[in-house]
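The structure is given below, and queries will be raised subsequently.
A single protein chain has been removed from this complex, and every other one stays in its place.
This part shows chain A:
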Amino acid sequence: MKTLMAAVMSVAVLASPAAMAQEKWPTKTIKLIVPYAPGGYTDLTGRITARFLEKDLGQTVVVENKPGAGGIVGTDLVSKSAPDGYTFCVCSVGAVSVAPVAQTTQYNPLKDLAPISIVSTIPQTVIVNPKLPITSIPELIAYAKANPGKLTYGSSGAGGLMHYSVQLFDTRTGTKMLHVPFKGGAPATAAVVAGEVDLSFTNMTDALPQMEAGTVRGLAVTSGKRSSFAPNLPTVEETGVKDFSVESWNGIIAPPGTPQPIIARMSEALKKMAADPEVKEAFAKIGASPVFTTPAEYQATIAKEVAQWTDLLKEIKSTKN
């Protein structure tokens, strides 16, 4: 059934007049698929992007939410969509770089997706329940080592970025913490506030208001650089953990085989977007920073991340055996 569908689709692609029509692209409504539910960080990024692209490309851009399986459903859909320049994905790191390693996906992120540009990044924040006697990453490591297996951490679900980044942290520091999966990042953050779990590597947007109110204690950010939203928080690497840099991104990805001129035009629009003051302000409100990368840079980022998570899985497996 699925192969038949794929065959039908590829015939349709060959026969489509897209190749001829690309001169005047875009001539009709563009669809931005958001593989997550409305209201989340990726959805908001998608809506901000759609608004800018509408102005810049002079065509209607609609956001369509295709949630499911941590973004795999929507990302898979885009990887199989007609490469006619009218369907794009507001992809996120979870479904592109983590899920294909952690689970089985029908798409290979390095072959079946045509990345155009990362549009925004947001660091994860290491938060702990304030009742714990832990105020820094070295203290966290010391506490975890003194009480092996005692500390629990909440994640958005098994095999997601929030889960894997703690596993990476465990491997780099030699600690061992107990994973407690939740259904989404917000309930995991709520569990840290309530003290049901001890800590979480959660996204900055969820963490900021709670840190300000003192309901959780922020220890560090996971990105390579400090975040302008919480400039007093060090990066995990600054505190002495080597080779640890995890960042959540959203980027625009096209179906494979999308004509080069369309990708180039889209890339140009996204470059303008990253410099647009209105966009910058809109991203700031959701705790993100606008970013621009070339398609080649984006591809390299994905390749690097896929390699990092593949290595991590191998390491975890070898220590288990």
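Operating definition for what follows: a residue touches a chain if its C-beta (ideal position, glycine included) is under 8 Å from a C-beta of that chain, and two chains touch if they have at least 3 such contacts; residues count from 1.
What we mean here is this: contacts and distances are computed from a predicted model.
Chemist: Write down which listed name, "Putative tricarboxylic transport membrane protein", "Signal recognition particle protein", "Probable Ni/Fe-hydrogenase B-type cytochrome subunit" or "Phosphonates import ATP-binding protein PhnC", is the UniProt protein name of the chain that is not shown.
Modeler: Hidden chain identified via UniProt as "Putative tricarboxylic transport membrane protein".
Chemist: Just to verify: which one of A:A158, A:A275 or A:A300 makes contact with the chain not shown?
Modeler: A:A158
Chemist: Where the complex has a chain not shown, which of A:V73, A:L110 or A:L132 is the residue touching it?
Modeler: Of these options, the touching residue for the absent chain is A:V73.
Chemist: Decide which residue listed in A:S81, A:T173 or A:T205 touches the omitted chain of the complex.
Modeler: A:T205
Chemist: Considering the whole complex, not just the chains shown, which residues of chain A touch the missing one?
Modeler: With respect to the unshown chain, the touching residues of chain A are 37-40, 43-44, 47, 50-51, 63-70, 72-73, 76, 102-103, 106, 152, 157-160, 178-184, 186-187, 189-190, 193-194, 196-197, 205, 208-210, 212-213, 215, 282, 285-287.
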